[in-house]
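One structure below.
Just one protein chain is left out here, and the rest sit where they should.
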Amino acid sequence: MGDNRLMIKVTVNDRLYELQVDPELRLVDLLRDELGLTGTKEGCGKGECGACTIIMNGKTVNSCMVLAFQADGSEILTIEGMGDGEELHPIQEAFIRQGAVQCGYCTPGMVLSAKAILDKNPNPSEEEIRKGISGNLCRCTGYQKIVDAIKDAAEVMGGGGDER
Amino acid sequence: MKKRGVGIASVMFGFGYGEGFPDHSTASIRIKPDGRVEVKTAAADVGQGVLTVVSQIAAEILGVPVESIDLVNGDTAVTRSSGSTSATRQTFFTGNAVMNTAQILRSIIFDLAVKVYGKTYPELYFENSCVVPHGAEEKKISFAELAKIAAERGEKLEAEGSYFPITTPPDPSNGQGERVYVSYTFVTTIAEVEIDLGTGQVEVIRMVAAPDVGQAIHPQNVEGQMEGGSAQGIGMALMEEILFDEYGTLLNPNLSTYLIPTSLDVPRMQTVIVEDEEPLGPFGAKGIGEPAMISTAPAIINAIYNACGVRIKELPATPEKILRELKKLAAGN
Amino acid sequence: MGIIGFTSRRLNEALQYLHQYGDETTIIAGGTDVLVKYHERLDELHRVLNIWQLEELKSIRIINDQIEVGSLVTHTQLEDSTIIQQNAPLLAEAAGSVGSPQIRNRGTIGGNVANASPAGDTLTPLLALDASVKFVSLDRGEKVVSLEEFLVGPGRHIMKKDELITALIFPIPKDNTVGAFVKLGYRKALAISTVNAAIMLGLQGNLIEDCRIALGAVAPTTKRAKLVEELLQGQDVTKSNTFEILGQLEKDIAPISDIRGSQQYRTDIARELVTQGLQKIVNKEVGRSGR
Partner (left out) sequence: MKGNIVGHSVPKVDAKAKVTGKALYATDLYMEDMLYMQVLRAPYAHAVIRKIDLAQALAVPGIVRIITKEDLPGLKNHGLIFKDQPALVGIGEKVRFTGDTLAIVIGESNIQVRKAIKKIKVEYDKLEVITDPLRAMEEDAVTIHTAGNIVCTHKLDKGDIVRGFMEADLIVYNEFKTQHVEHITLQPDAGLATLEEDDTICIWAATQWLHDTRVDVAQAMGLPVEKIRIIQPAIGGAFGKREDIIAQLHLAIAVREVKRPVKTIYSREESIIATSKRHPMIFRFRTGVKKDGTLTAWEATVIGDTGAYASSGPAVVHKGLYHCTGPYDCPNVRGVAYTVYTNNTYAGAMRGFGATQTAFAYESQMDIIAEKLGINPIELRLKNAYQVGSTTPNGQKLYASVGVKETIIKAVEAFERLGGVIR
């Protein structure tokens, strides 16, 4: 299969990679299997659960719905790029504080969707938050503590936060 | 046009395997050379928080902060059985096993401290990973120092314990037994729904739930169980159904055809924790994992009836089913 | 062996590629349909032409009295676009109801049209807006065909394998027009429509001067309800007999039974959704279309 490989340049968590990729490789496989960034989870492979959510060029995408070679030239943020070394990102801290984590399999994708929500609007309403995470299925929490965590993070990050 | 209705459901759940099955949990705890506390169980933390709960129980009894607990997770080569994470049993069973073990270890530590201080148990207490003599706080000894003393004396600061309550196998002829389950958890849910009479769509707009958990070891986790369980209950009530055709082929094996609730399908709900202590539970606690979802679907189904007079007797209450029944009602059937 | 991938960065390059390899090529843009269809069997693809980087197809523009939406405009762009919100709010609403934020960030309007799903959520508003599809090939140049003629069956359209959709075009609705989009799915996000409906009314006071109703998931393609449209001409939108006309809607549609609803339910819902759409218009719960 090596014959058909394509050369791509992609920046992941501020690090530039130049890679040869098989055309049938999906972005989620590139991140997990080739770059070892297993924080990105796969839950369905069909864009139906959001577990593999990453931020690509500023927007959340399901990394199972992108071929790796399509990511050529893009900037990608995965869960491993949240926070600063050992320091957690305020969203991650809020998820812990609010008890928004149960089995944790949806959590990385959920955190990235949360970031996209707050990047767009630092002070989102509950409705905006719920819409913003509506592509991330969670089977454990019933979403309430996740919503609370995003509100909490908004407050900590200076957005002010919506009244409950 | 839309109509609202309210429904209530109360449920009970006998937890643990019960019925005379051998149901037990084993734990071991030791003071490590650095004074940290190692808690070993095989309890599977599926996200519900049992490892947090056992850390709290060990920390409470041994007088250490939760941050000083090191957990050893399930590995058949390293841990003994803690039984399953099922039957709503881990808080109760492994919680009790860890409590019992921590109490044994407390005795072992005190025993050593008695030798060091020449004082009796009642004259000693634990605080912040130290043994402290009453009235002579400056003479406190840290667990790390104590571990060193123990090692020098060829003693070990470790304990293993278990919890193994007895239940009764029900008589096969009539199901009767004196103690079929160790204890029971109760939950009441009240749900309010809004039904679109034109499409049959149901929206759950308000929900409260009150679980009797004996004693909440970790209230936020109890809420988490209730919120997550209720979301599963909404799914079961309104949308979830695996379908087979007449040849046994499963027709909807993916997440676009087997629908579970999204963040927009679950309302904000309120959990009111009721604490009617269970004398046999660790600190009075009972389990909540399963009963957290049980009362949701019937509360919703009763709310649908209350809203529009449609009594759904086959789950799930899909819009199509509701509309069909509404049409029958309108036709005077 | 293995599949062959190619990224084209200019339209002409893409057309050349399709000219040469069209028969064996699968076009991928946002990937939200292709990667579902070929899930776990990507190896069955031969050539994949990635057009995601064709920047020239990513804008929404007003050209004279028409709006031209580049085929690579995403659902998110449609939802957020001021041009669309002001001139065709039903299309913005429909785009915002598709899938999830992640899918809306990748899924494109061109992809939605090319996929030709009978339930396609942006297709019904486009039909109601009287949109046309602009597509192009290297040797036969540009064609503009009404969306209605473009769609021929479930997943089927009139385009050849060497052609590529470049834009959707629709006339800017007149000042007196108002539109609505209504959708029924079995949950509030990540739901494929059981039925969807888009309505555009040209009103003279309360009188329906002009009317287009499009329905999704009730026939092999999304389609216009021509019979009912005709009956509604000249009716008073606030009067009950207008709503009674919608009883004729079943003559306009041919739904099937599947996992998302029976034939009967779809028939009932089609009428109900159009009713709700008209009510939204009467109650002024929708933004006015047109400038």
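By written order: A, B and C. Residues from 1 in each chain.
Assume contacts are C-beta pairs under 8 Å (C-beta built on N, C-alpha and C of every residue); 3 or more make two chains touch, one makes a residue touch a chain.
Remember, predicted model here, so these are calculated numbers, not experimental data.
J.: Per the definition of touch given earlier, which of B:Ser28, B:Thr101, B:Ser129 or B:Asn306 contacts the omitted chain?
T.: With B:Ser28, B:Thr101, B:Ser129 or B:Asn306 as choices, the missing chain is touched by B:Asn306.
J.: May I ask which residue of A:Leu6, A:Leu19 or A:Cys140 touches the chain that does not appear here?
T.: Answering carefully, the residue with contact to the hidden chain is A:Cys140.
J.: Quick one: which of A:Lys46, A:Lys115, A:Arg130 or A:Lys151 touches the chain that's been left out?
T.: A:Lys46
J.: Using the touch rule from the top, list residues of chain B that touch the missing partner.
T.: Looking at chain B, the ones touching the missing chain are residues 6-14, 42, 44-47, 49, 51-52, 55-57, 59-60, 65-66, 69, 71, 73-77, 80-81, 83-87, 168, 170, 172-181, 183-184, 186-190, 192, 206, 208-212, 214-221, 229, 232, 235-236, 240-250, 252-255, 258, 260, 270, 272, 274-279, 281, 283-284, 286, 289-295, 297-299, 301-302, 305-306, 311, 313-316.
J.: Take the complete complex as the reference. Which residues in chain C touch the chain that isn't displayed?
T.: Spelled out for chain C, the touching residues are 39-43.
J.: Given the full complex, what residues of chain A touch the hidden partner chain?
T.: Output for chain A: 24, 32-33, 36-46, 48-49, 51, 78-80, 82-83, 88, 92, 95-97, 99, 101, 103-108, 111, 137-140.
The criterion applied here is as follows: only the chains that are shown with their structure count from here on.
J.: In angstrom, rounded to a whole number, how far apart do the mean CA points of chain B and chain C lie?
T.: Centre separation, chain B to chain C: 47 Å.
J.: Any idea how many Å lie between the Cα centroids of chain A and chain C?
T.: 29
J.: Out of chain C, which residues touch more than one other chain, so two or more?
T.: Within chain C, residues 188-190 contact more than one other chain.
J.: Out of chain A, which residues touch more than one other chain, so two or more?
T.: Those would be 46, 48, 131, 134-137.
J.: Residue numbers of chain B touching chain C in their complex, please.
T.: Per the stated touch rule, the residues are 198-199, 201, 239, 243, 251-252, 255-257, 259, 261-265, 318-320, 323-324, 327.
J.: With touch defined as at the start, can you tell me which chain A residues reach chain C in the complex?
T.: Answer in residue numbers: 1, 3-4, 6, 22-24, 26, 45-48, 50, 53, 59-62, 64-67, 69-70, 72-73, 113, 116, 131-132, 134-137.
J.: Using the touch definition up top, name the residues of chain C that touch chain A in the complex.
T.: Listed in rising order, the residues of chain C that touch chain A are 1-5, 7, 28, 30-32, 35-36, 39-40, 42-43, 45, 48, 50, 52-53, 76, 99-103, 105-106, 188-190.
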